[in-house]
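For this view, one protein chain was removed and the others were kept in their places.
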Amino acid sequence: MYAIIVFGPLLGAAIAGLLQRYIGDRAAMWITTLLVCLSAGLSLYAFYDVAFVGNELTIEIARWFDIGAFQTSWSMRIDTLSAVMLVVVTFVSSLVHIYSFGYMSHDPHRARFFSYLSLFTFAMLMLVTANDFMQLFFGWEGVGLASYLLIGFWYKKPTANSAAIKAFVTNRVGDFGFALGIMAIFLIFGTIQFDGVFAQVAAMQGQATEFLGMRFYALEIIAFLLFIGAMGKSAQFFLHVWLPDAMEGPTPVSALIHAATMVTAGVFLVVRCSPIFEAAPVASAIVAVIGAITAFFAATIGMAQNDIKRVVAYSTCSQLGYMFFAAGLGLYGAAMFHLFTHAFFKALLFLGSGSVIHALHDEQDMRKMGGMWKVIPWTYAVMLIGTLALTGVGIPGTKLGFAGFFSKDAIIEGAFAVAADTGSQVATLAFWAGVVAALLTSFYSWRLIFMTFHGKHRGPQEHFEKAHESPPVMMGPLLILAVGAVFAGALFYSPFVGDAKDGFWRESVTFASAATHGEEAEHGEELHAEAGHSDEASETAENVTGQLTGDEADTEAAEAHAEGGEGAAHAASEEHGEEHGGHHVPTWVLWTPFVVTLLGFLGAVFFYLMRPGIPRRIGESGGPLHSFLYNKWFFDELYNATFVRGARGLGDLFWKVGDVRIVDGLGPNGVARAVRSGASRLSRLQTGYLYHYALVMLIAVVAIAGALIVLKG
Amino acid sequence: MILQAIAFWILAGVAVSAAFMVVAARNPVRSVMWLILTFFTTAGLFVLIGAEFLAMLLVVVYVGAVAVLFLFVVMMLDVDFVELKQGFLQYMPVGALIALIMLAEMAFVGASWAASRGEAAAQPPAIPVSASNIEAIGAVLYTEYVYFFQAAGMVLLVAMIGAIVLTLRHREGVKRQDIGKQVGRKRDEAVELVDIEQGEGIG
Partner (left out) sequence: MTESFAVNFAIAAPEVFLAVATMGLLVAGVIMGDKSARLITWLALATLAGYAALALAGLANGAGAAFSGALVADRFAVFAKVVIAIGAGLTLLLSDSFMQKEKLSRFEFPVLGLLAVLGMGMMVSAGDIIAVYMGIELQSLALYVMAAFNRDSLRSSEAGLKYFVLGALSSGLLLYGLSLIFGATGATDFDSIAAALAQEESLMFTIGLVFAISGLAFKVSAAPFHMWTPDVYEGAPTPVTAFLAAAPKFAAMALFARVLVGPFGEFIGDWQQVIVALAGISIGVGVFGALAQSNIKRLMAYSSIANMGYALMGLAAGTQNGVNGLLIYMTIYLLSVIGVFACILAMRRKDGMVEQIDDLAGLSQTNPGIAVALSMLMLSVAGLPPFAGFIAKLYVFMAALDAGLVLLAVFAALGTVVGAFYYLRIVKLIWFDEPAQGFVRPGRTVAYTAFGSAALAFPILVVFIFPLISQAGAAASALFS
């Protein structure tokens, strides 16, 4: 069964890619789609079987490398973690396949597209079912390749090509770190099997190793290197530049790869390696900080973008930041939960945007949209659901809410609980970054909705008039995803992070002490019963208070007893007055995300529905903040000036001086010249005269004998 | 002993000088003659060490057969030896140099062997005194050395096949003796009786 899940898409890709000429486009599309759907169906069963019944297993398919101590095999590790990923990947993938029937219906290279999609699915499945780092790396590179192919699918479009190259090159940076990490693992542990490595983690704690001439703790350096890989693939801060550009690819690709699956591979990696990260506090802190920065930073950029897909892309980036800081804080369950729900609503948003773009004849600029809700009501409806899910709308304290409500709030509250329990500055930072990012998320998400669907249409009128709802084959997947976006959170809250989580994750994820606090805090929220007195907690609470600089209290927070800070573009906060138990999140924390979300919504309503002139004027006047955000913090320019131009200059230097003159001159060309002349001289020795040959032989004998006599005599 | 030593030095000296002359002689027929002298003196050396059978063999086979064959070939082939010699002169210095170095090396090896030749040094097995040469060889040739004997036979077989393969040609239009035909001939095939008119002959 698992073989069918994993290799079905490969078969489909091979058939569609290689036999397309013989079977035609339609057959290729049907075959790939059916195979992926079959895979998805089986995955659902597998998920049930593994996560709830508990049939974990490892299947060995074939030996791969067997070189001395370095052994690795093709195998499948099926535990809850991979089962969750299997469901997400195959489910979203099959929906995207179906959606593409409509979206790509006019493309002449449909079969190739479907082949790539299936190939990607296969690589992703290899990645998530890997049982050792080598296979993980194989899948990792496989999805990178598929991503490159799909971003550059419209290869005649120069921007698509350069975006594909940018994605590939940026990922190389990360992959380099990842590869180094794998090597370091082999060096330290002597194996790259997950089980073998994780079993030794405890023994390796405190072991030092040498890297770049300095001594580090081995586990820290391994975790850090692995995280660099994760940063590249998941578009985290510093290596995020490729993700927005990747939107040059077809929209289904963006939904599948750059929202739901591939970009979450980094999160998956961190969670999969949770035993290592648990033993590496510094690296975990780095993960959390980078995640927090990304969550905040990407959200700020998202506010100022005009391309509908780019907004969603930065939103993805930001949500990945959430997942990472959750994982960095040890909240692996929450991270995976958010990954799971995020897959639904972000795919929904992407596909919905695709539907809008499709309706408007490939118009992506939101400034030329508006008022679309009348012409494409269904799309509007699902986009609305997606936005509600993304912004995490729900009623705190109850179990009513959209998917994002459960997962995002679980992360934010978990972060607070960790901060409260351990006094960790990192957790505090992460908490506040999460809150601010939630505010911004709400703002830009509603901005997208308002700019696209409300107001007057600003684009060419004939497009507006000709706009039509997408065909059922595209709407079907959207509706299914919408259902997921509404209910996925509520349904799976309990197993992922709630009461049932121990029985759910079992061995697949390690929760260390620090994490348990956070998780138990969730319990506290559920049970709302125990109250214990913890000095530690109260101290932390005071710390938090000390850091606050707010001035206005938000009274909607029912149990807030003290002042919190809140500003238009800043964070809102509450102070924790009553001393609840240490394993308990104060109520104001529960309400904070809700409040900031509402604020963001109101802000968007104000700027884009009531006074749409203000942002336009800001955009036109080009104030420094706006241009800073609009130009994505000038990261591209910075990289261009330093790395790209630097590398190019260095390349020129190496090429013109180093390569052409020195290396080629003395190396290949010079050597080739020498070789050529040597060869002709040698063949001139071959005169054909018998006595020359005899003479050479005799000289050789005499010389060898003489040499030996001298040496030994 | 002194007589033997004198004989050895004379024979050895003649053998080496004759060998040199084989190479140096201008006329190839003379070269072969010098070669024969070399064989003879070498046979003498064999006699000196008590290997009279080998000595006889050398004379019979090499002088009697090989050298004579050489002479035939040299005389029958019309080779311009003067032309060949020119190449020889051209390479003479290099060849001489190599030969000299080789000589020096061998002398060195021989000297070191002679110097280290103590009691422990290996000696070639002595020739059995009780039996004659022929008896001694006969005792081992078909028993202990049968393998080498047979192998040598195979080598000769190859040589024979090779000679035939490379030289035997069945030319058309060449009259050959056919014994069967010769013997099976009838009288009337061979003899024809004719009446000859006087003074006319067979027209």
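The chains carry the letters A and B, assigned in the order they are written, with residues numbered from 1 in each.
Simple rule for what comes next: contacts are C-beta pairs under 8 Å (C-beta built on N, C-alpha and C of every residue); 3 or more make two chains touch, one makes a residue touch a chain.
Predicted, not measured: the structure shown is a model, and the values here were computed from it.
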item	value
Chain not shown: contacting residue from B:Gly13, B:Gly50, B:Gly64 or B:Gly162	B:Gly162
Residue touching the undisplayed chain, where the options are B:Thr143, B:Gln177 or B:Gln198	B:Thr143
Hidden-chain contact residue, picked from the options A:Pro158, A:Pro377 or A:Gly678	A:Gly678
Residues of subunit B (touch criterion as defined above) contacting the omitted chain	105, 108-110, 112-113, 116, 120-125, 143-144, 146-148, 150-152, 154-155, 157-159, 161-162, 164-167
Residues of subunit A (touch criterion as defined above) contacting the omitted chain	675-676, 678-680, 682-683, 686, 688, 690, 692-694, 696-701, 704-705, 707-709, 711-713
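Following the convention adopted for this analysis, only the chains that are shown with their structure count from here on.
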item	value
Rounded Å distance, subunit A centre to subunit B centre (Cα mean)	90
Contact footprint of subunit A on subunit B as seen in their complex	87, 91, 94-95, 98, 101-102, 105, 108-109, 112
Residue ranges of subunit A in contact with subunit B within the complex	691, 695, 698-699, 702, 705-706, 709, 713
